[in-house]
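Only one protein chain is missing; all other protein chains are in place.
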Amino acid sequence: MSIEITISHDDFDIAVLHDALQIGNVQQGAVVTFTGLVREFSHGDNVVALELEHYPQMTEQLLLSIAEQAQNRWQLGRISIYHRIGYLPLGEQIVFVGVSSKHRQSAFDGAQFIMDYLKTQATFWKKEHFSHSSQWVEFKASDVQAQQKWAAD
Amino acid sequence: MSIEITISHDDFDIAVLHDALQIGNVQQGAVVTFTGLVREFSHGDNVVALELEHYPQMTEQLLLSIAEQAQNRWQLGRISIYHRIGYLPLGEQIVFVGVSSKHRQSAFDGAQFIMDYLKTQATFWKKEHFSHSSQWVEFKASDVQAQQKWAAD
Amino acid sequence: MVTGNDAEQVKLLFFGQLKERLQCASYNLAIKQPLSIKQLKSHLISLQPSWQAALNNDLLIAAVNQQIAQQQAIVKGGDEVAFFPPVTGG
Partner (left out) sequence: MVTGNDAEQVKLLFFGQLKERLQCASYNLAIKQPLSIKQLKSHLISLQPSWQAALNNDLLIAAVNQQIAQQQAIVKGGDEVAFFPPVTGG
């Protein structure tokens, strides 16, 4: 039962994060991970980079609270959340969420719950840089709906 | 749009499999992976190892067909399935399923669909070894239900 | 010789606990004419009576040439027929 939260300018190493979820962890047979990357397209324009900022301390507290909710709801084993901030060019890793659980369904649900809440509650803001312009990303109604479906259960 | 299927006695390296899903792949911003491990408990007894066998060629064909269904249904980018066979002691990695997609919801759905179909359709059989005995695993009704929910959509 | 000119071979494969119960992974069965899976099973049991209980299990799945097949599916010489319990991988 451990929760690791990291917010950093530095890139993360999937192998290290994955190992931390599974090594010596013979109680949990299922590990699910989500990795978010800077991708090329947004609204028909070519993204060359993202810029991420956050509200220090508040973000860590919110992520911890989201992870604890998931851990309690699905009896998850280990949870790891790593979110990068700063200027992230195309192809860079942005976010990693990984959970271990006894069963695959709870591992999938737990990871997805964390991502849906992170997207709508954690105090990060994202700006898209295009070749000749930049713009702050607007929040998406679909993200709010994705988060709200967990309350309906 | 690539699908990689591997069935092997050898262990897999998460970092290598993950890199293959994301490197040079700037179209897809979301990667979801599932890793299954040999875990300690089953029906109250201590598992010391699993033994996995399969039906060569038929299994590869079935996994390819499952991956293609997922790719078409959710417009997934890359898909990687790696399943081990043979004698796998406690803590060993058994199976890896990873998908890349433009959006996180389709990545989660695609990965979960593949696992649910793999569990109920791919020609693998699993035997549990305990300290002083062994027994073939019985199929689970919950796995069949998990697979059938995808047909209802 | 059972395998005369007018007999053809079907390759049978068994997996999982079925393989263990039969103590057999692969078996060459001679048939004189195409048979349904159901008939093929009866023929096999007539040759190997001790396999009856293990083969008459409604949960068993059959595949002909690596495609899942129903009891009515027809098997002919040269085909590969597999019998196995429900799968349990992952």
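Points to keep in mind about this one:
The letters A, B and C name the chains in turn, as written, and every chain counts its residues from 1.
Here is the rule we use: a contact is a pair of C-beta atoms (placed from the backbone, for glycine too) under 8 Å apart; a residue touches a chain by one contact, two chains touch by 3 or more.
Bear in mind the structure is a predicted one, so any value in this text is a computation, not a measurement.
Looking at the complex as a whole, the chain kept out of the display touches A.
Of the candidate positions A:L52, A:L76 or A:A111, contact with the hidden chain is made by A:L52. Within the entire complex, the positions of chain A that touch the omitted partner chain are 36, 52-55, 57-58, 61, 83, 94-95, 115, 118-126, 136-139.
What we mean here is this: only the chains that are shown with their structure count from here on.
Rounded to whole angstrom units, the spacing between the C-alpha centres of chain A and chain C is 50. If you average the Cα atoms of chain B and of chain C, the two centres end up 28 Å apart. Look at where the CA atoms of chain A average out and do the same for chain B: the two points lie 22 Å apart.
Along chain A, residues 104 each make contact with two or more other chains.
For chain C, the set of residues touching two or more other chains reads 90.
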